[in-house]
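Dropping the structure in here first, questions after.
One protein chain is absent from this view; the other protein chains keep their places.
Let's turn to chain A:
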């Protein structure tokens, strides 16, 4: 009896010790469909790793960015894993704020990551963040309206074709706008779209010596084209429209075309939320014949801050969440159409996925067509297709975005907006020490 009590006590102590030793990982993330789904599926990870507990901090994108930047810069150690974008990874890796992901496991297959996505997350041959989902941008269009306008969308359209089609598809009495594009100010909103578009027009943010280029004719052509097109064929109040507003307009059948993130394809083809789900076609982002398309490249990634005390457990989780097994898990639980896209080559060879996601090929082609190291026709000193991967870009991009949004709203002329953008950029570049 006594022995039994001692054994029982020993077992209880062992269990308690085990619980006490369990590590809790704090993961900072954004609230989007794929991330929410991952949180629901983490039992699969915690069952296989009973010594690791997970807790989530979900925040609005900009607040998250500010919170994790403060924490990582001050080595606050509040997070063990952070969800960060392609923009932050090279900057933070350079600062020594992120740990390289050297131990993702033998079956992780890092070579399976899409080269374009992987290159944006790699510095000096080391991977500093693992992509959770990747995206580019493409044209989503209404096949019925295109047919009604007597046109056929090519797989790789030009901007001239898009503009012509948009004007022909516009029927404001029926509430149809030929084209819906981002107009809301912000470096991740209108500037993402306009920077990518400007690449196709041959424009660039800076020349090889970091001199701002808004005084060049390529930017004038880009902004003139955009403002005129939106005036003729865009929705009312377009200067307030970002991704979500345009998504709602397209789903309600109020847009003939929408050029935006490839991740939107699954939303606009979902019959539960889209009234035009069966009428949507896809095409590559347009070009102007100069050799570059206006498609961007973005990924939400999981990275481990240098301040964490739980790097080994954190890397285990990153490997699980961005590995092949996770894609199979989502497919088994929620179907192939819900698998996070744009990270792995093998996904685009998977017949079941290709069948479930009619936009898969176009997504892959769009991602492959983006080149973050040579985004524009002319050479640039920076990395990034729809952004410039320097710390100053968040503030500068948003200021320039406000000017371009004002030009779209008719509050200032295109020439004034560009002149002010040039002045502001010059000042910021001088302040940052880029210009002597």
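Methods note: a residue touches a chain if its C-beta (ideal position, glycine included) is under 8 Å from a C-beta of that chain, and two chains touch if they have at least 3 such contacts; residues count from 1.
FYI, contacts and distances are computed from a predicted model.
*Asks:* Absent chain per UniProt: "Molybdopterin synthase sulfur carrier subunit", "Cytochrome c oxidase subunit 3", "Na(+)-translocating NADH-quinone reductase subunit D" or "Sugar ABC transporter permease"?
*Replies:* "Sugar ABC transporter permease"
*Asks:* Taking the entire complex into account, which one of A:263, A:285, A:407 or A:424 touches the absent chain?
*Replies:* Of the listed residues, the one touching the omitted chain is A:263.
*Asks:* Which listed residue (A:122, A:251 or A:366) would be found touching the missing chain in the intact complex?
*Replies:* Within the whole complex, the residue contacting the unshown chain is A:251.
*Asks:* Please identify which residue in A:103, A:209, A:273 or A:346 touches the non-displayed chain.
*Replies:* Checking each option in A:103, A:209, A:273 or A:346, the one touching the absent chain turns out to be A:273.
*Asks:* Tell me which of A:22, A:48 or A:63 is the one touching the absent chain.
*Replies:* A:63
*Asks:* Since one chain isn't shown, list which residues of chain A touch it in the complete complex.
*Replies:* Within chain A, the residues that touch the unshown chain are 26, 28, 30-33, 36, 39, 55-61, 63, 66-67, 70-71, 74-79, 188, 243-245, 247-248, 251-252, 261, 263-264, 267, 273.
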